[in-house]
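Every protein chain of the complex appears in place save one, which is left out.
Here is chain A:
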């Protein structure tokens, strides 16, 4: 079952069709492609796990402080994880098309079929917390201590795509920084892959924990500009935090995510 020619409407139809099929094992490359950061499957108990930080809490100092890493991962990310699992375990509250997918699909796949305007409190709860889980999963996975192997500018296919879309890496960095600075209130800036636009790259932003998956694009890099991400170290100075965030990125992980997002099934 190829997905390339489908576009979002087609892909969404494929995913929804899964919901009525009983044999999930037969399909699945379409949704799997949407998940570009582990974990892409729940634990044996059907719960999405809180992935441990892949580096010491204090290893991003002085760019991101130890206290923030503890609070951000162990409290905020953990909170989103718990509430996502709660939303899924009380899946009777979700609209039927989502309820059928729960337990059989990546969260990314579920988020992909959610319409951008949640129209119920229960759906809003799922979107806020599921989005929080997905966004933070990506955020912590794409950072690494200064000096580690992934810590250099992007290379290979991802760099080619950046050059093609933005001209050069600096122009892309400026665009993402500018959008991150312009977010009013809480939100994120993202680098996304658009499967409907020949897998072209796009920089975009979203309020609160809204996930770009809801709009049919695949985020491969996310910059958290909620105040909790930077306030302890930087106070109101979001610009300084953003400058420092660029210095702790793990481009190896982002390149892998890009490869996953752009590989045809």
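One rule holds for everything that comes next: a contact is a pair of C-beta atoms (placed from the backbone, for glycine too) under 8 Å apart; a residue touches a chain by one contact, two chains touch by 3 or more; residues count from 1.
Methods note: contacts and distances are computed from a predicted model.
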* Options "Clathrin adaptor, mu subunit", "Auxin-responsive protein", "Superoxide dismutase" or "NUBP iron-sulfur cluster assembly factor 1, cytosolic": UniProt name of the undisplayed chain -> "Superoxide dismutase"
* Asked: Of the residues A:66, A:186 or A:199, which one touches the chain left out of the display?
  -> A:186
* **Identified contact with the non-displayed chain, of A:59, A:84, A:106 or A:128** => A:128
* Structure fact -> Missing-chain contact, candidates A:56, A:103, A:167 or A:207, resolves to A:207
* Candidate in contact with the missing chain, chosen from A:99, A:196 or A:227 -> A:227
* In the full complex, which residues of chain A touch the absent chain? -> 71, 75-76, 79, 124, 128, 184-187, 207-209, 226-228, 231-232, 235-236
